[in-house]
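Apart from one protein chain that is not included, each protein chain of the complex appears where it belongs.
Let's turn to chain A:
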Amino acid sequence: MSRVDPITLEVIRNGLASIADEMALIVMRSAYSPVVRDIMDYSTALCDPQGRVIAQGLTLPIQLCSFPRVMRFIEQKFGADLSPGDVLITNDPYSAGGQHLPDIYVIKPIFQGTALAGYAATVAHHTDLGGIVPGSVAIYATEIQQEGLRLPLLKLYAAGEPNATLFELIQSNTRQPVEVLGDLRAQIAACTTAERGLLQLVERYGAAELALYVEALHAHAEQMMRDTIRELPNGVYVGEDYLDGIGEAPEPIRIRATVTVMDDSIDIDFEGTSGQVAASINCPISLPESAAFTAIRCLSRRDIPNCDGYLKPITVRAPEGCLLNPVYPAACGARGVVGYRVFDTIMRALAQVVPERAIAGSEGGPFLMAAGGTYQGRQYVLNEMLVGTWGARADRDGIEAISNPAANLSNQPIEMIEAEMPVEVLRYGFVTDSGGAGRHRGGLAFTREFRFLQPTGFNLRGDRRDHPPYGLEGGGTGGPSAHVHIGADGSEKLLPTMPMRGFAAASGDVFRLVGAGGGGYGDALEREPERVLADVVAEKVSIDGAARDYGVVIGDDLRLDLGATQSLGAARRAGVAR
């Protein structure tokens, strides 16, 4: 490595990163479906000729670490049988390392002459690939065959020639052919751009020199991760968290992680996790891996290069047949929530030793609400994936109105939804008192209310009602989530978090989604009364909530009653008034 100049290394790292970002930009700006163009549920990466990730676009952490597994399947299936102009496609969890059927991977090998120079890789959540519900994510599916079109690893283009059969097949298996084909074209355009960018780098530095620097990047990333792990005390740390469970009478589903820190490596074993279920929240191993890597990386507090090397010191294992390593043909369309719970579980395990680096529970990952039907002579699908809250940190409050730390999703413009679909949004805002109390308060939950303007079928997947986001170091849990179906007559009905069926809304019915609030950090009685007052002034905490959760007495005139606050606090500490 003596030939590696640190500055050239940085230049190459920037060069690779800007290619991956450019890919992401091209996907966003030319994609057709709201899921990709507005919510931004997609990721981009560049890989070296060995299939190892060397750069990632600024997109979804939790999706990104699934590329290594897909790349291994490509190597196995095609090996040397790849030529310039090939474009590969797959979405299959069982034969190709995918996560669930809506996530289509489009990957292009990049050649300089006849030599493989690397791969451009994209994955995007497509709006619909058939199956039993619009949007292809039915939590009540029990086999993958019910979830839509399965695409094994295939060539979408062979030596530059489009595979017309495959295109037709995809077109006829989606409720939204224009959107799906448009988004595929956007993925292909991103790969083509990456090809041009990577080849420019190869020309400038030469393949051998570039390879040397890529190795150095991998080594550098690995070293930084090992340095991070060395800062954690050796030991075995067990974390547990729960999903609420499925259906009308849910049984909690356990995620258990045994995290073993040994010098400069970490082993994560999910032994003790609940078994796979007859619902589509089974989670193919690439997502738990991705979530585990993301959690450790968040704890690192280092700007680690986005390349494969940093994965090396971390091993992830899950027993076959458990929720995190399901066996074919388990359905997995709604598995995303499990990935976020894996992130939470590992965070809880390591918060025992490095609480100052950890984060209290966030909203729990995206809440899904999909509705669809025919409007103005066209099939439409409303795919909502709503995120919004961070838990508190050791030195600061959580955040309301932000994407889960393991995601980087956006929200759909309300005006766009209303202009394109027979749906009206009645409210999008914060829920007072929903942030977990603590010396540092958890972020507030969001709520979003939809009114259906014509009879509509919809389906849901939430979580974090029975097991709300955890607090840390004595902080309170965040507010619980809710799914509420409100009839035209005003009657309210609470729907399950993970209902094993779809619902029918009459014209004028309202569906209210309430996310979970972030967990708090530290003892709420230690929060400075002035900060509680500021929250009350901003109507983020109510006057009652201030007294109940923080022991801070504030009058109706929004004045702090310091005397009453001191006595209430003292009484609380003495355990008198609870």
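Everything below uses one rule, namely that a contact is a pair of C-beta atoms (placed from the backbone, for glycine too) under 8 Å apart; a residue touches a chain by one contact, two chains touch by 3 or more; residues count from 1.
As a convention for this text, contacts and distances are computed from a predicted model.
Chemist: Which of "Coenzyme PQQ synthesis protein D", "Glycine--tRNA ligase beta subunit", "Hydantoinase" or "Glutathione transport system permease protein GsiD" is the UniProt protein name of the chain not shown?
Modeler: Cross-referencing UniProt, the chain left out corresponds to "Hydantoinase".
Chemist: Specify the residue from the set A:D81, A:E248, A:E415 or A:D489 that touches the hidden chain.
Modeler: A:E415
Chemist: Which of these, A:I132, A:L166, A:A189 or A:V238, touches the one chain of the complex that we don't see?
Modeler: Residue touching the absent chain, from the options given: A:A189.
Chemist: Considering the whole complex, which of A:R396, A:R501, A:R559 or A:R573 touches the chain not shown?
Modeler: In the full complex, the listed residue that touches the missing chain is A:R396.
Chemist: Which residue numbers on chain A touch the omitted chain?
Modeler: Interface with the chain not displayed, on the chain A side: 5-8, 10-11, 14-15, 18, 21-22, 24-26, 28-34, 37-38, 40, 57-58, 61, 178-179, 182, 185-186, 188-189, 192-193, 197, 224, 294, 297-304, 357-359, 387-388, 393, 395-396, 399-403, 405, 408-411, 413-416, 418-419, 426-430, 446, 449, 537-540.
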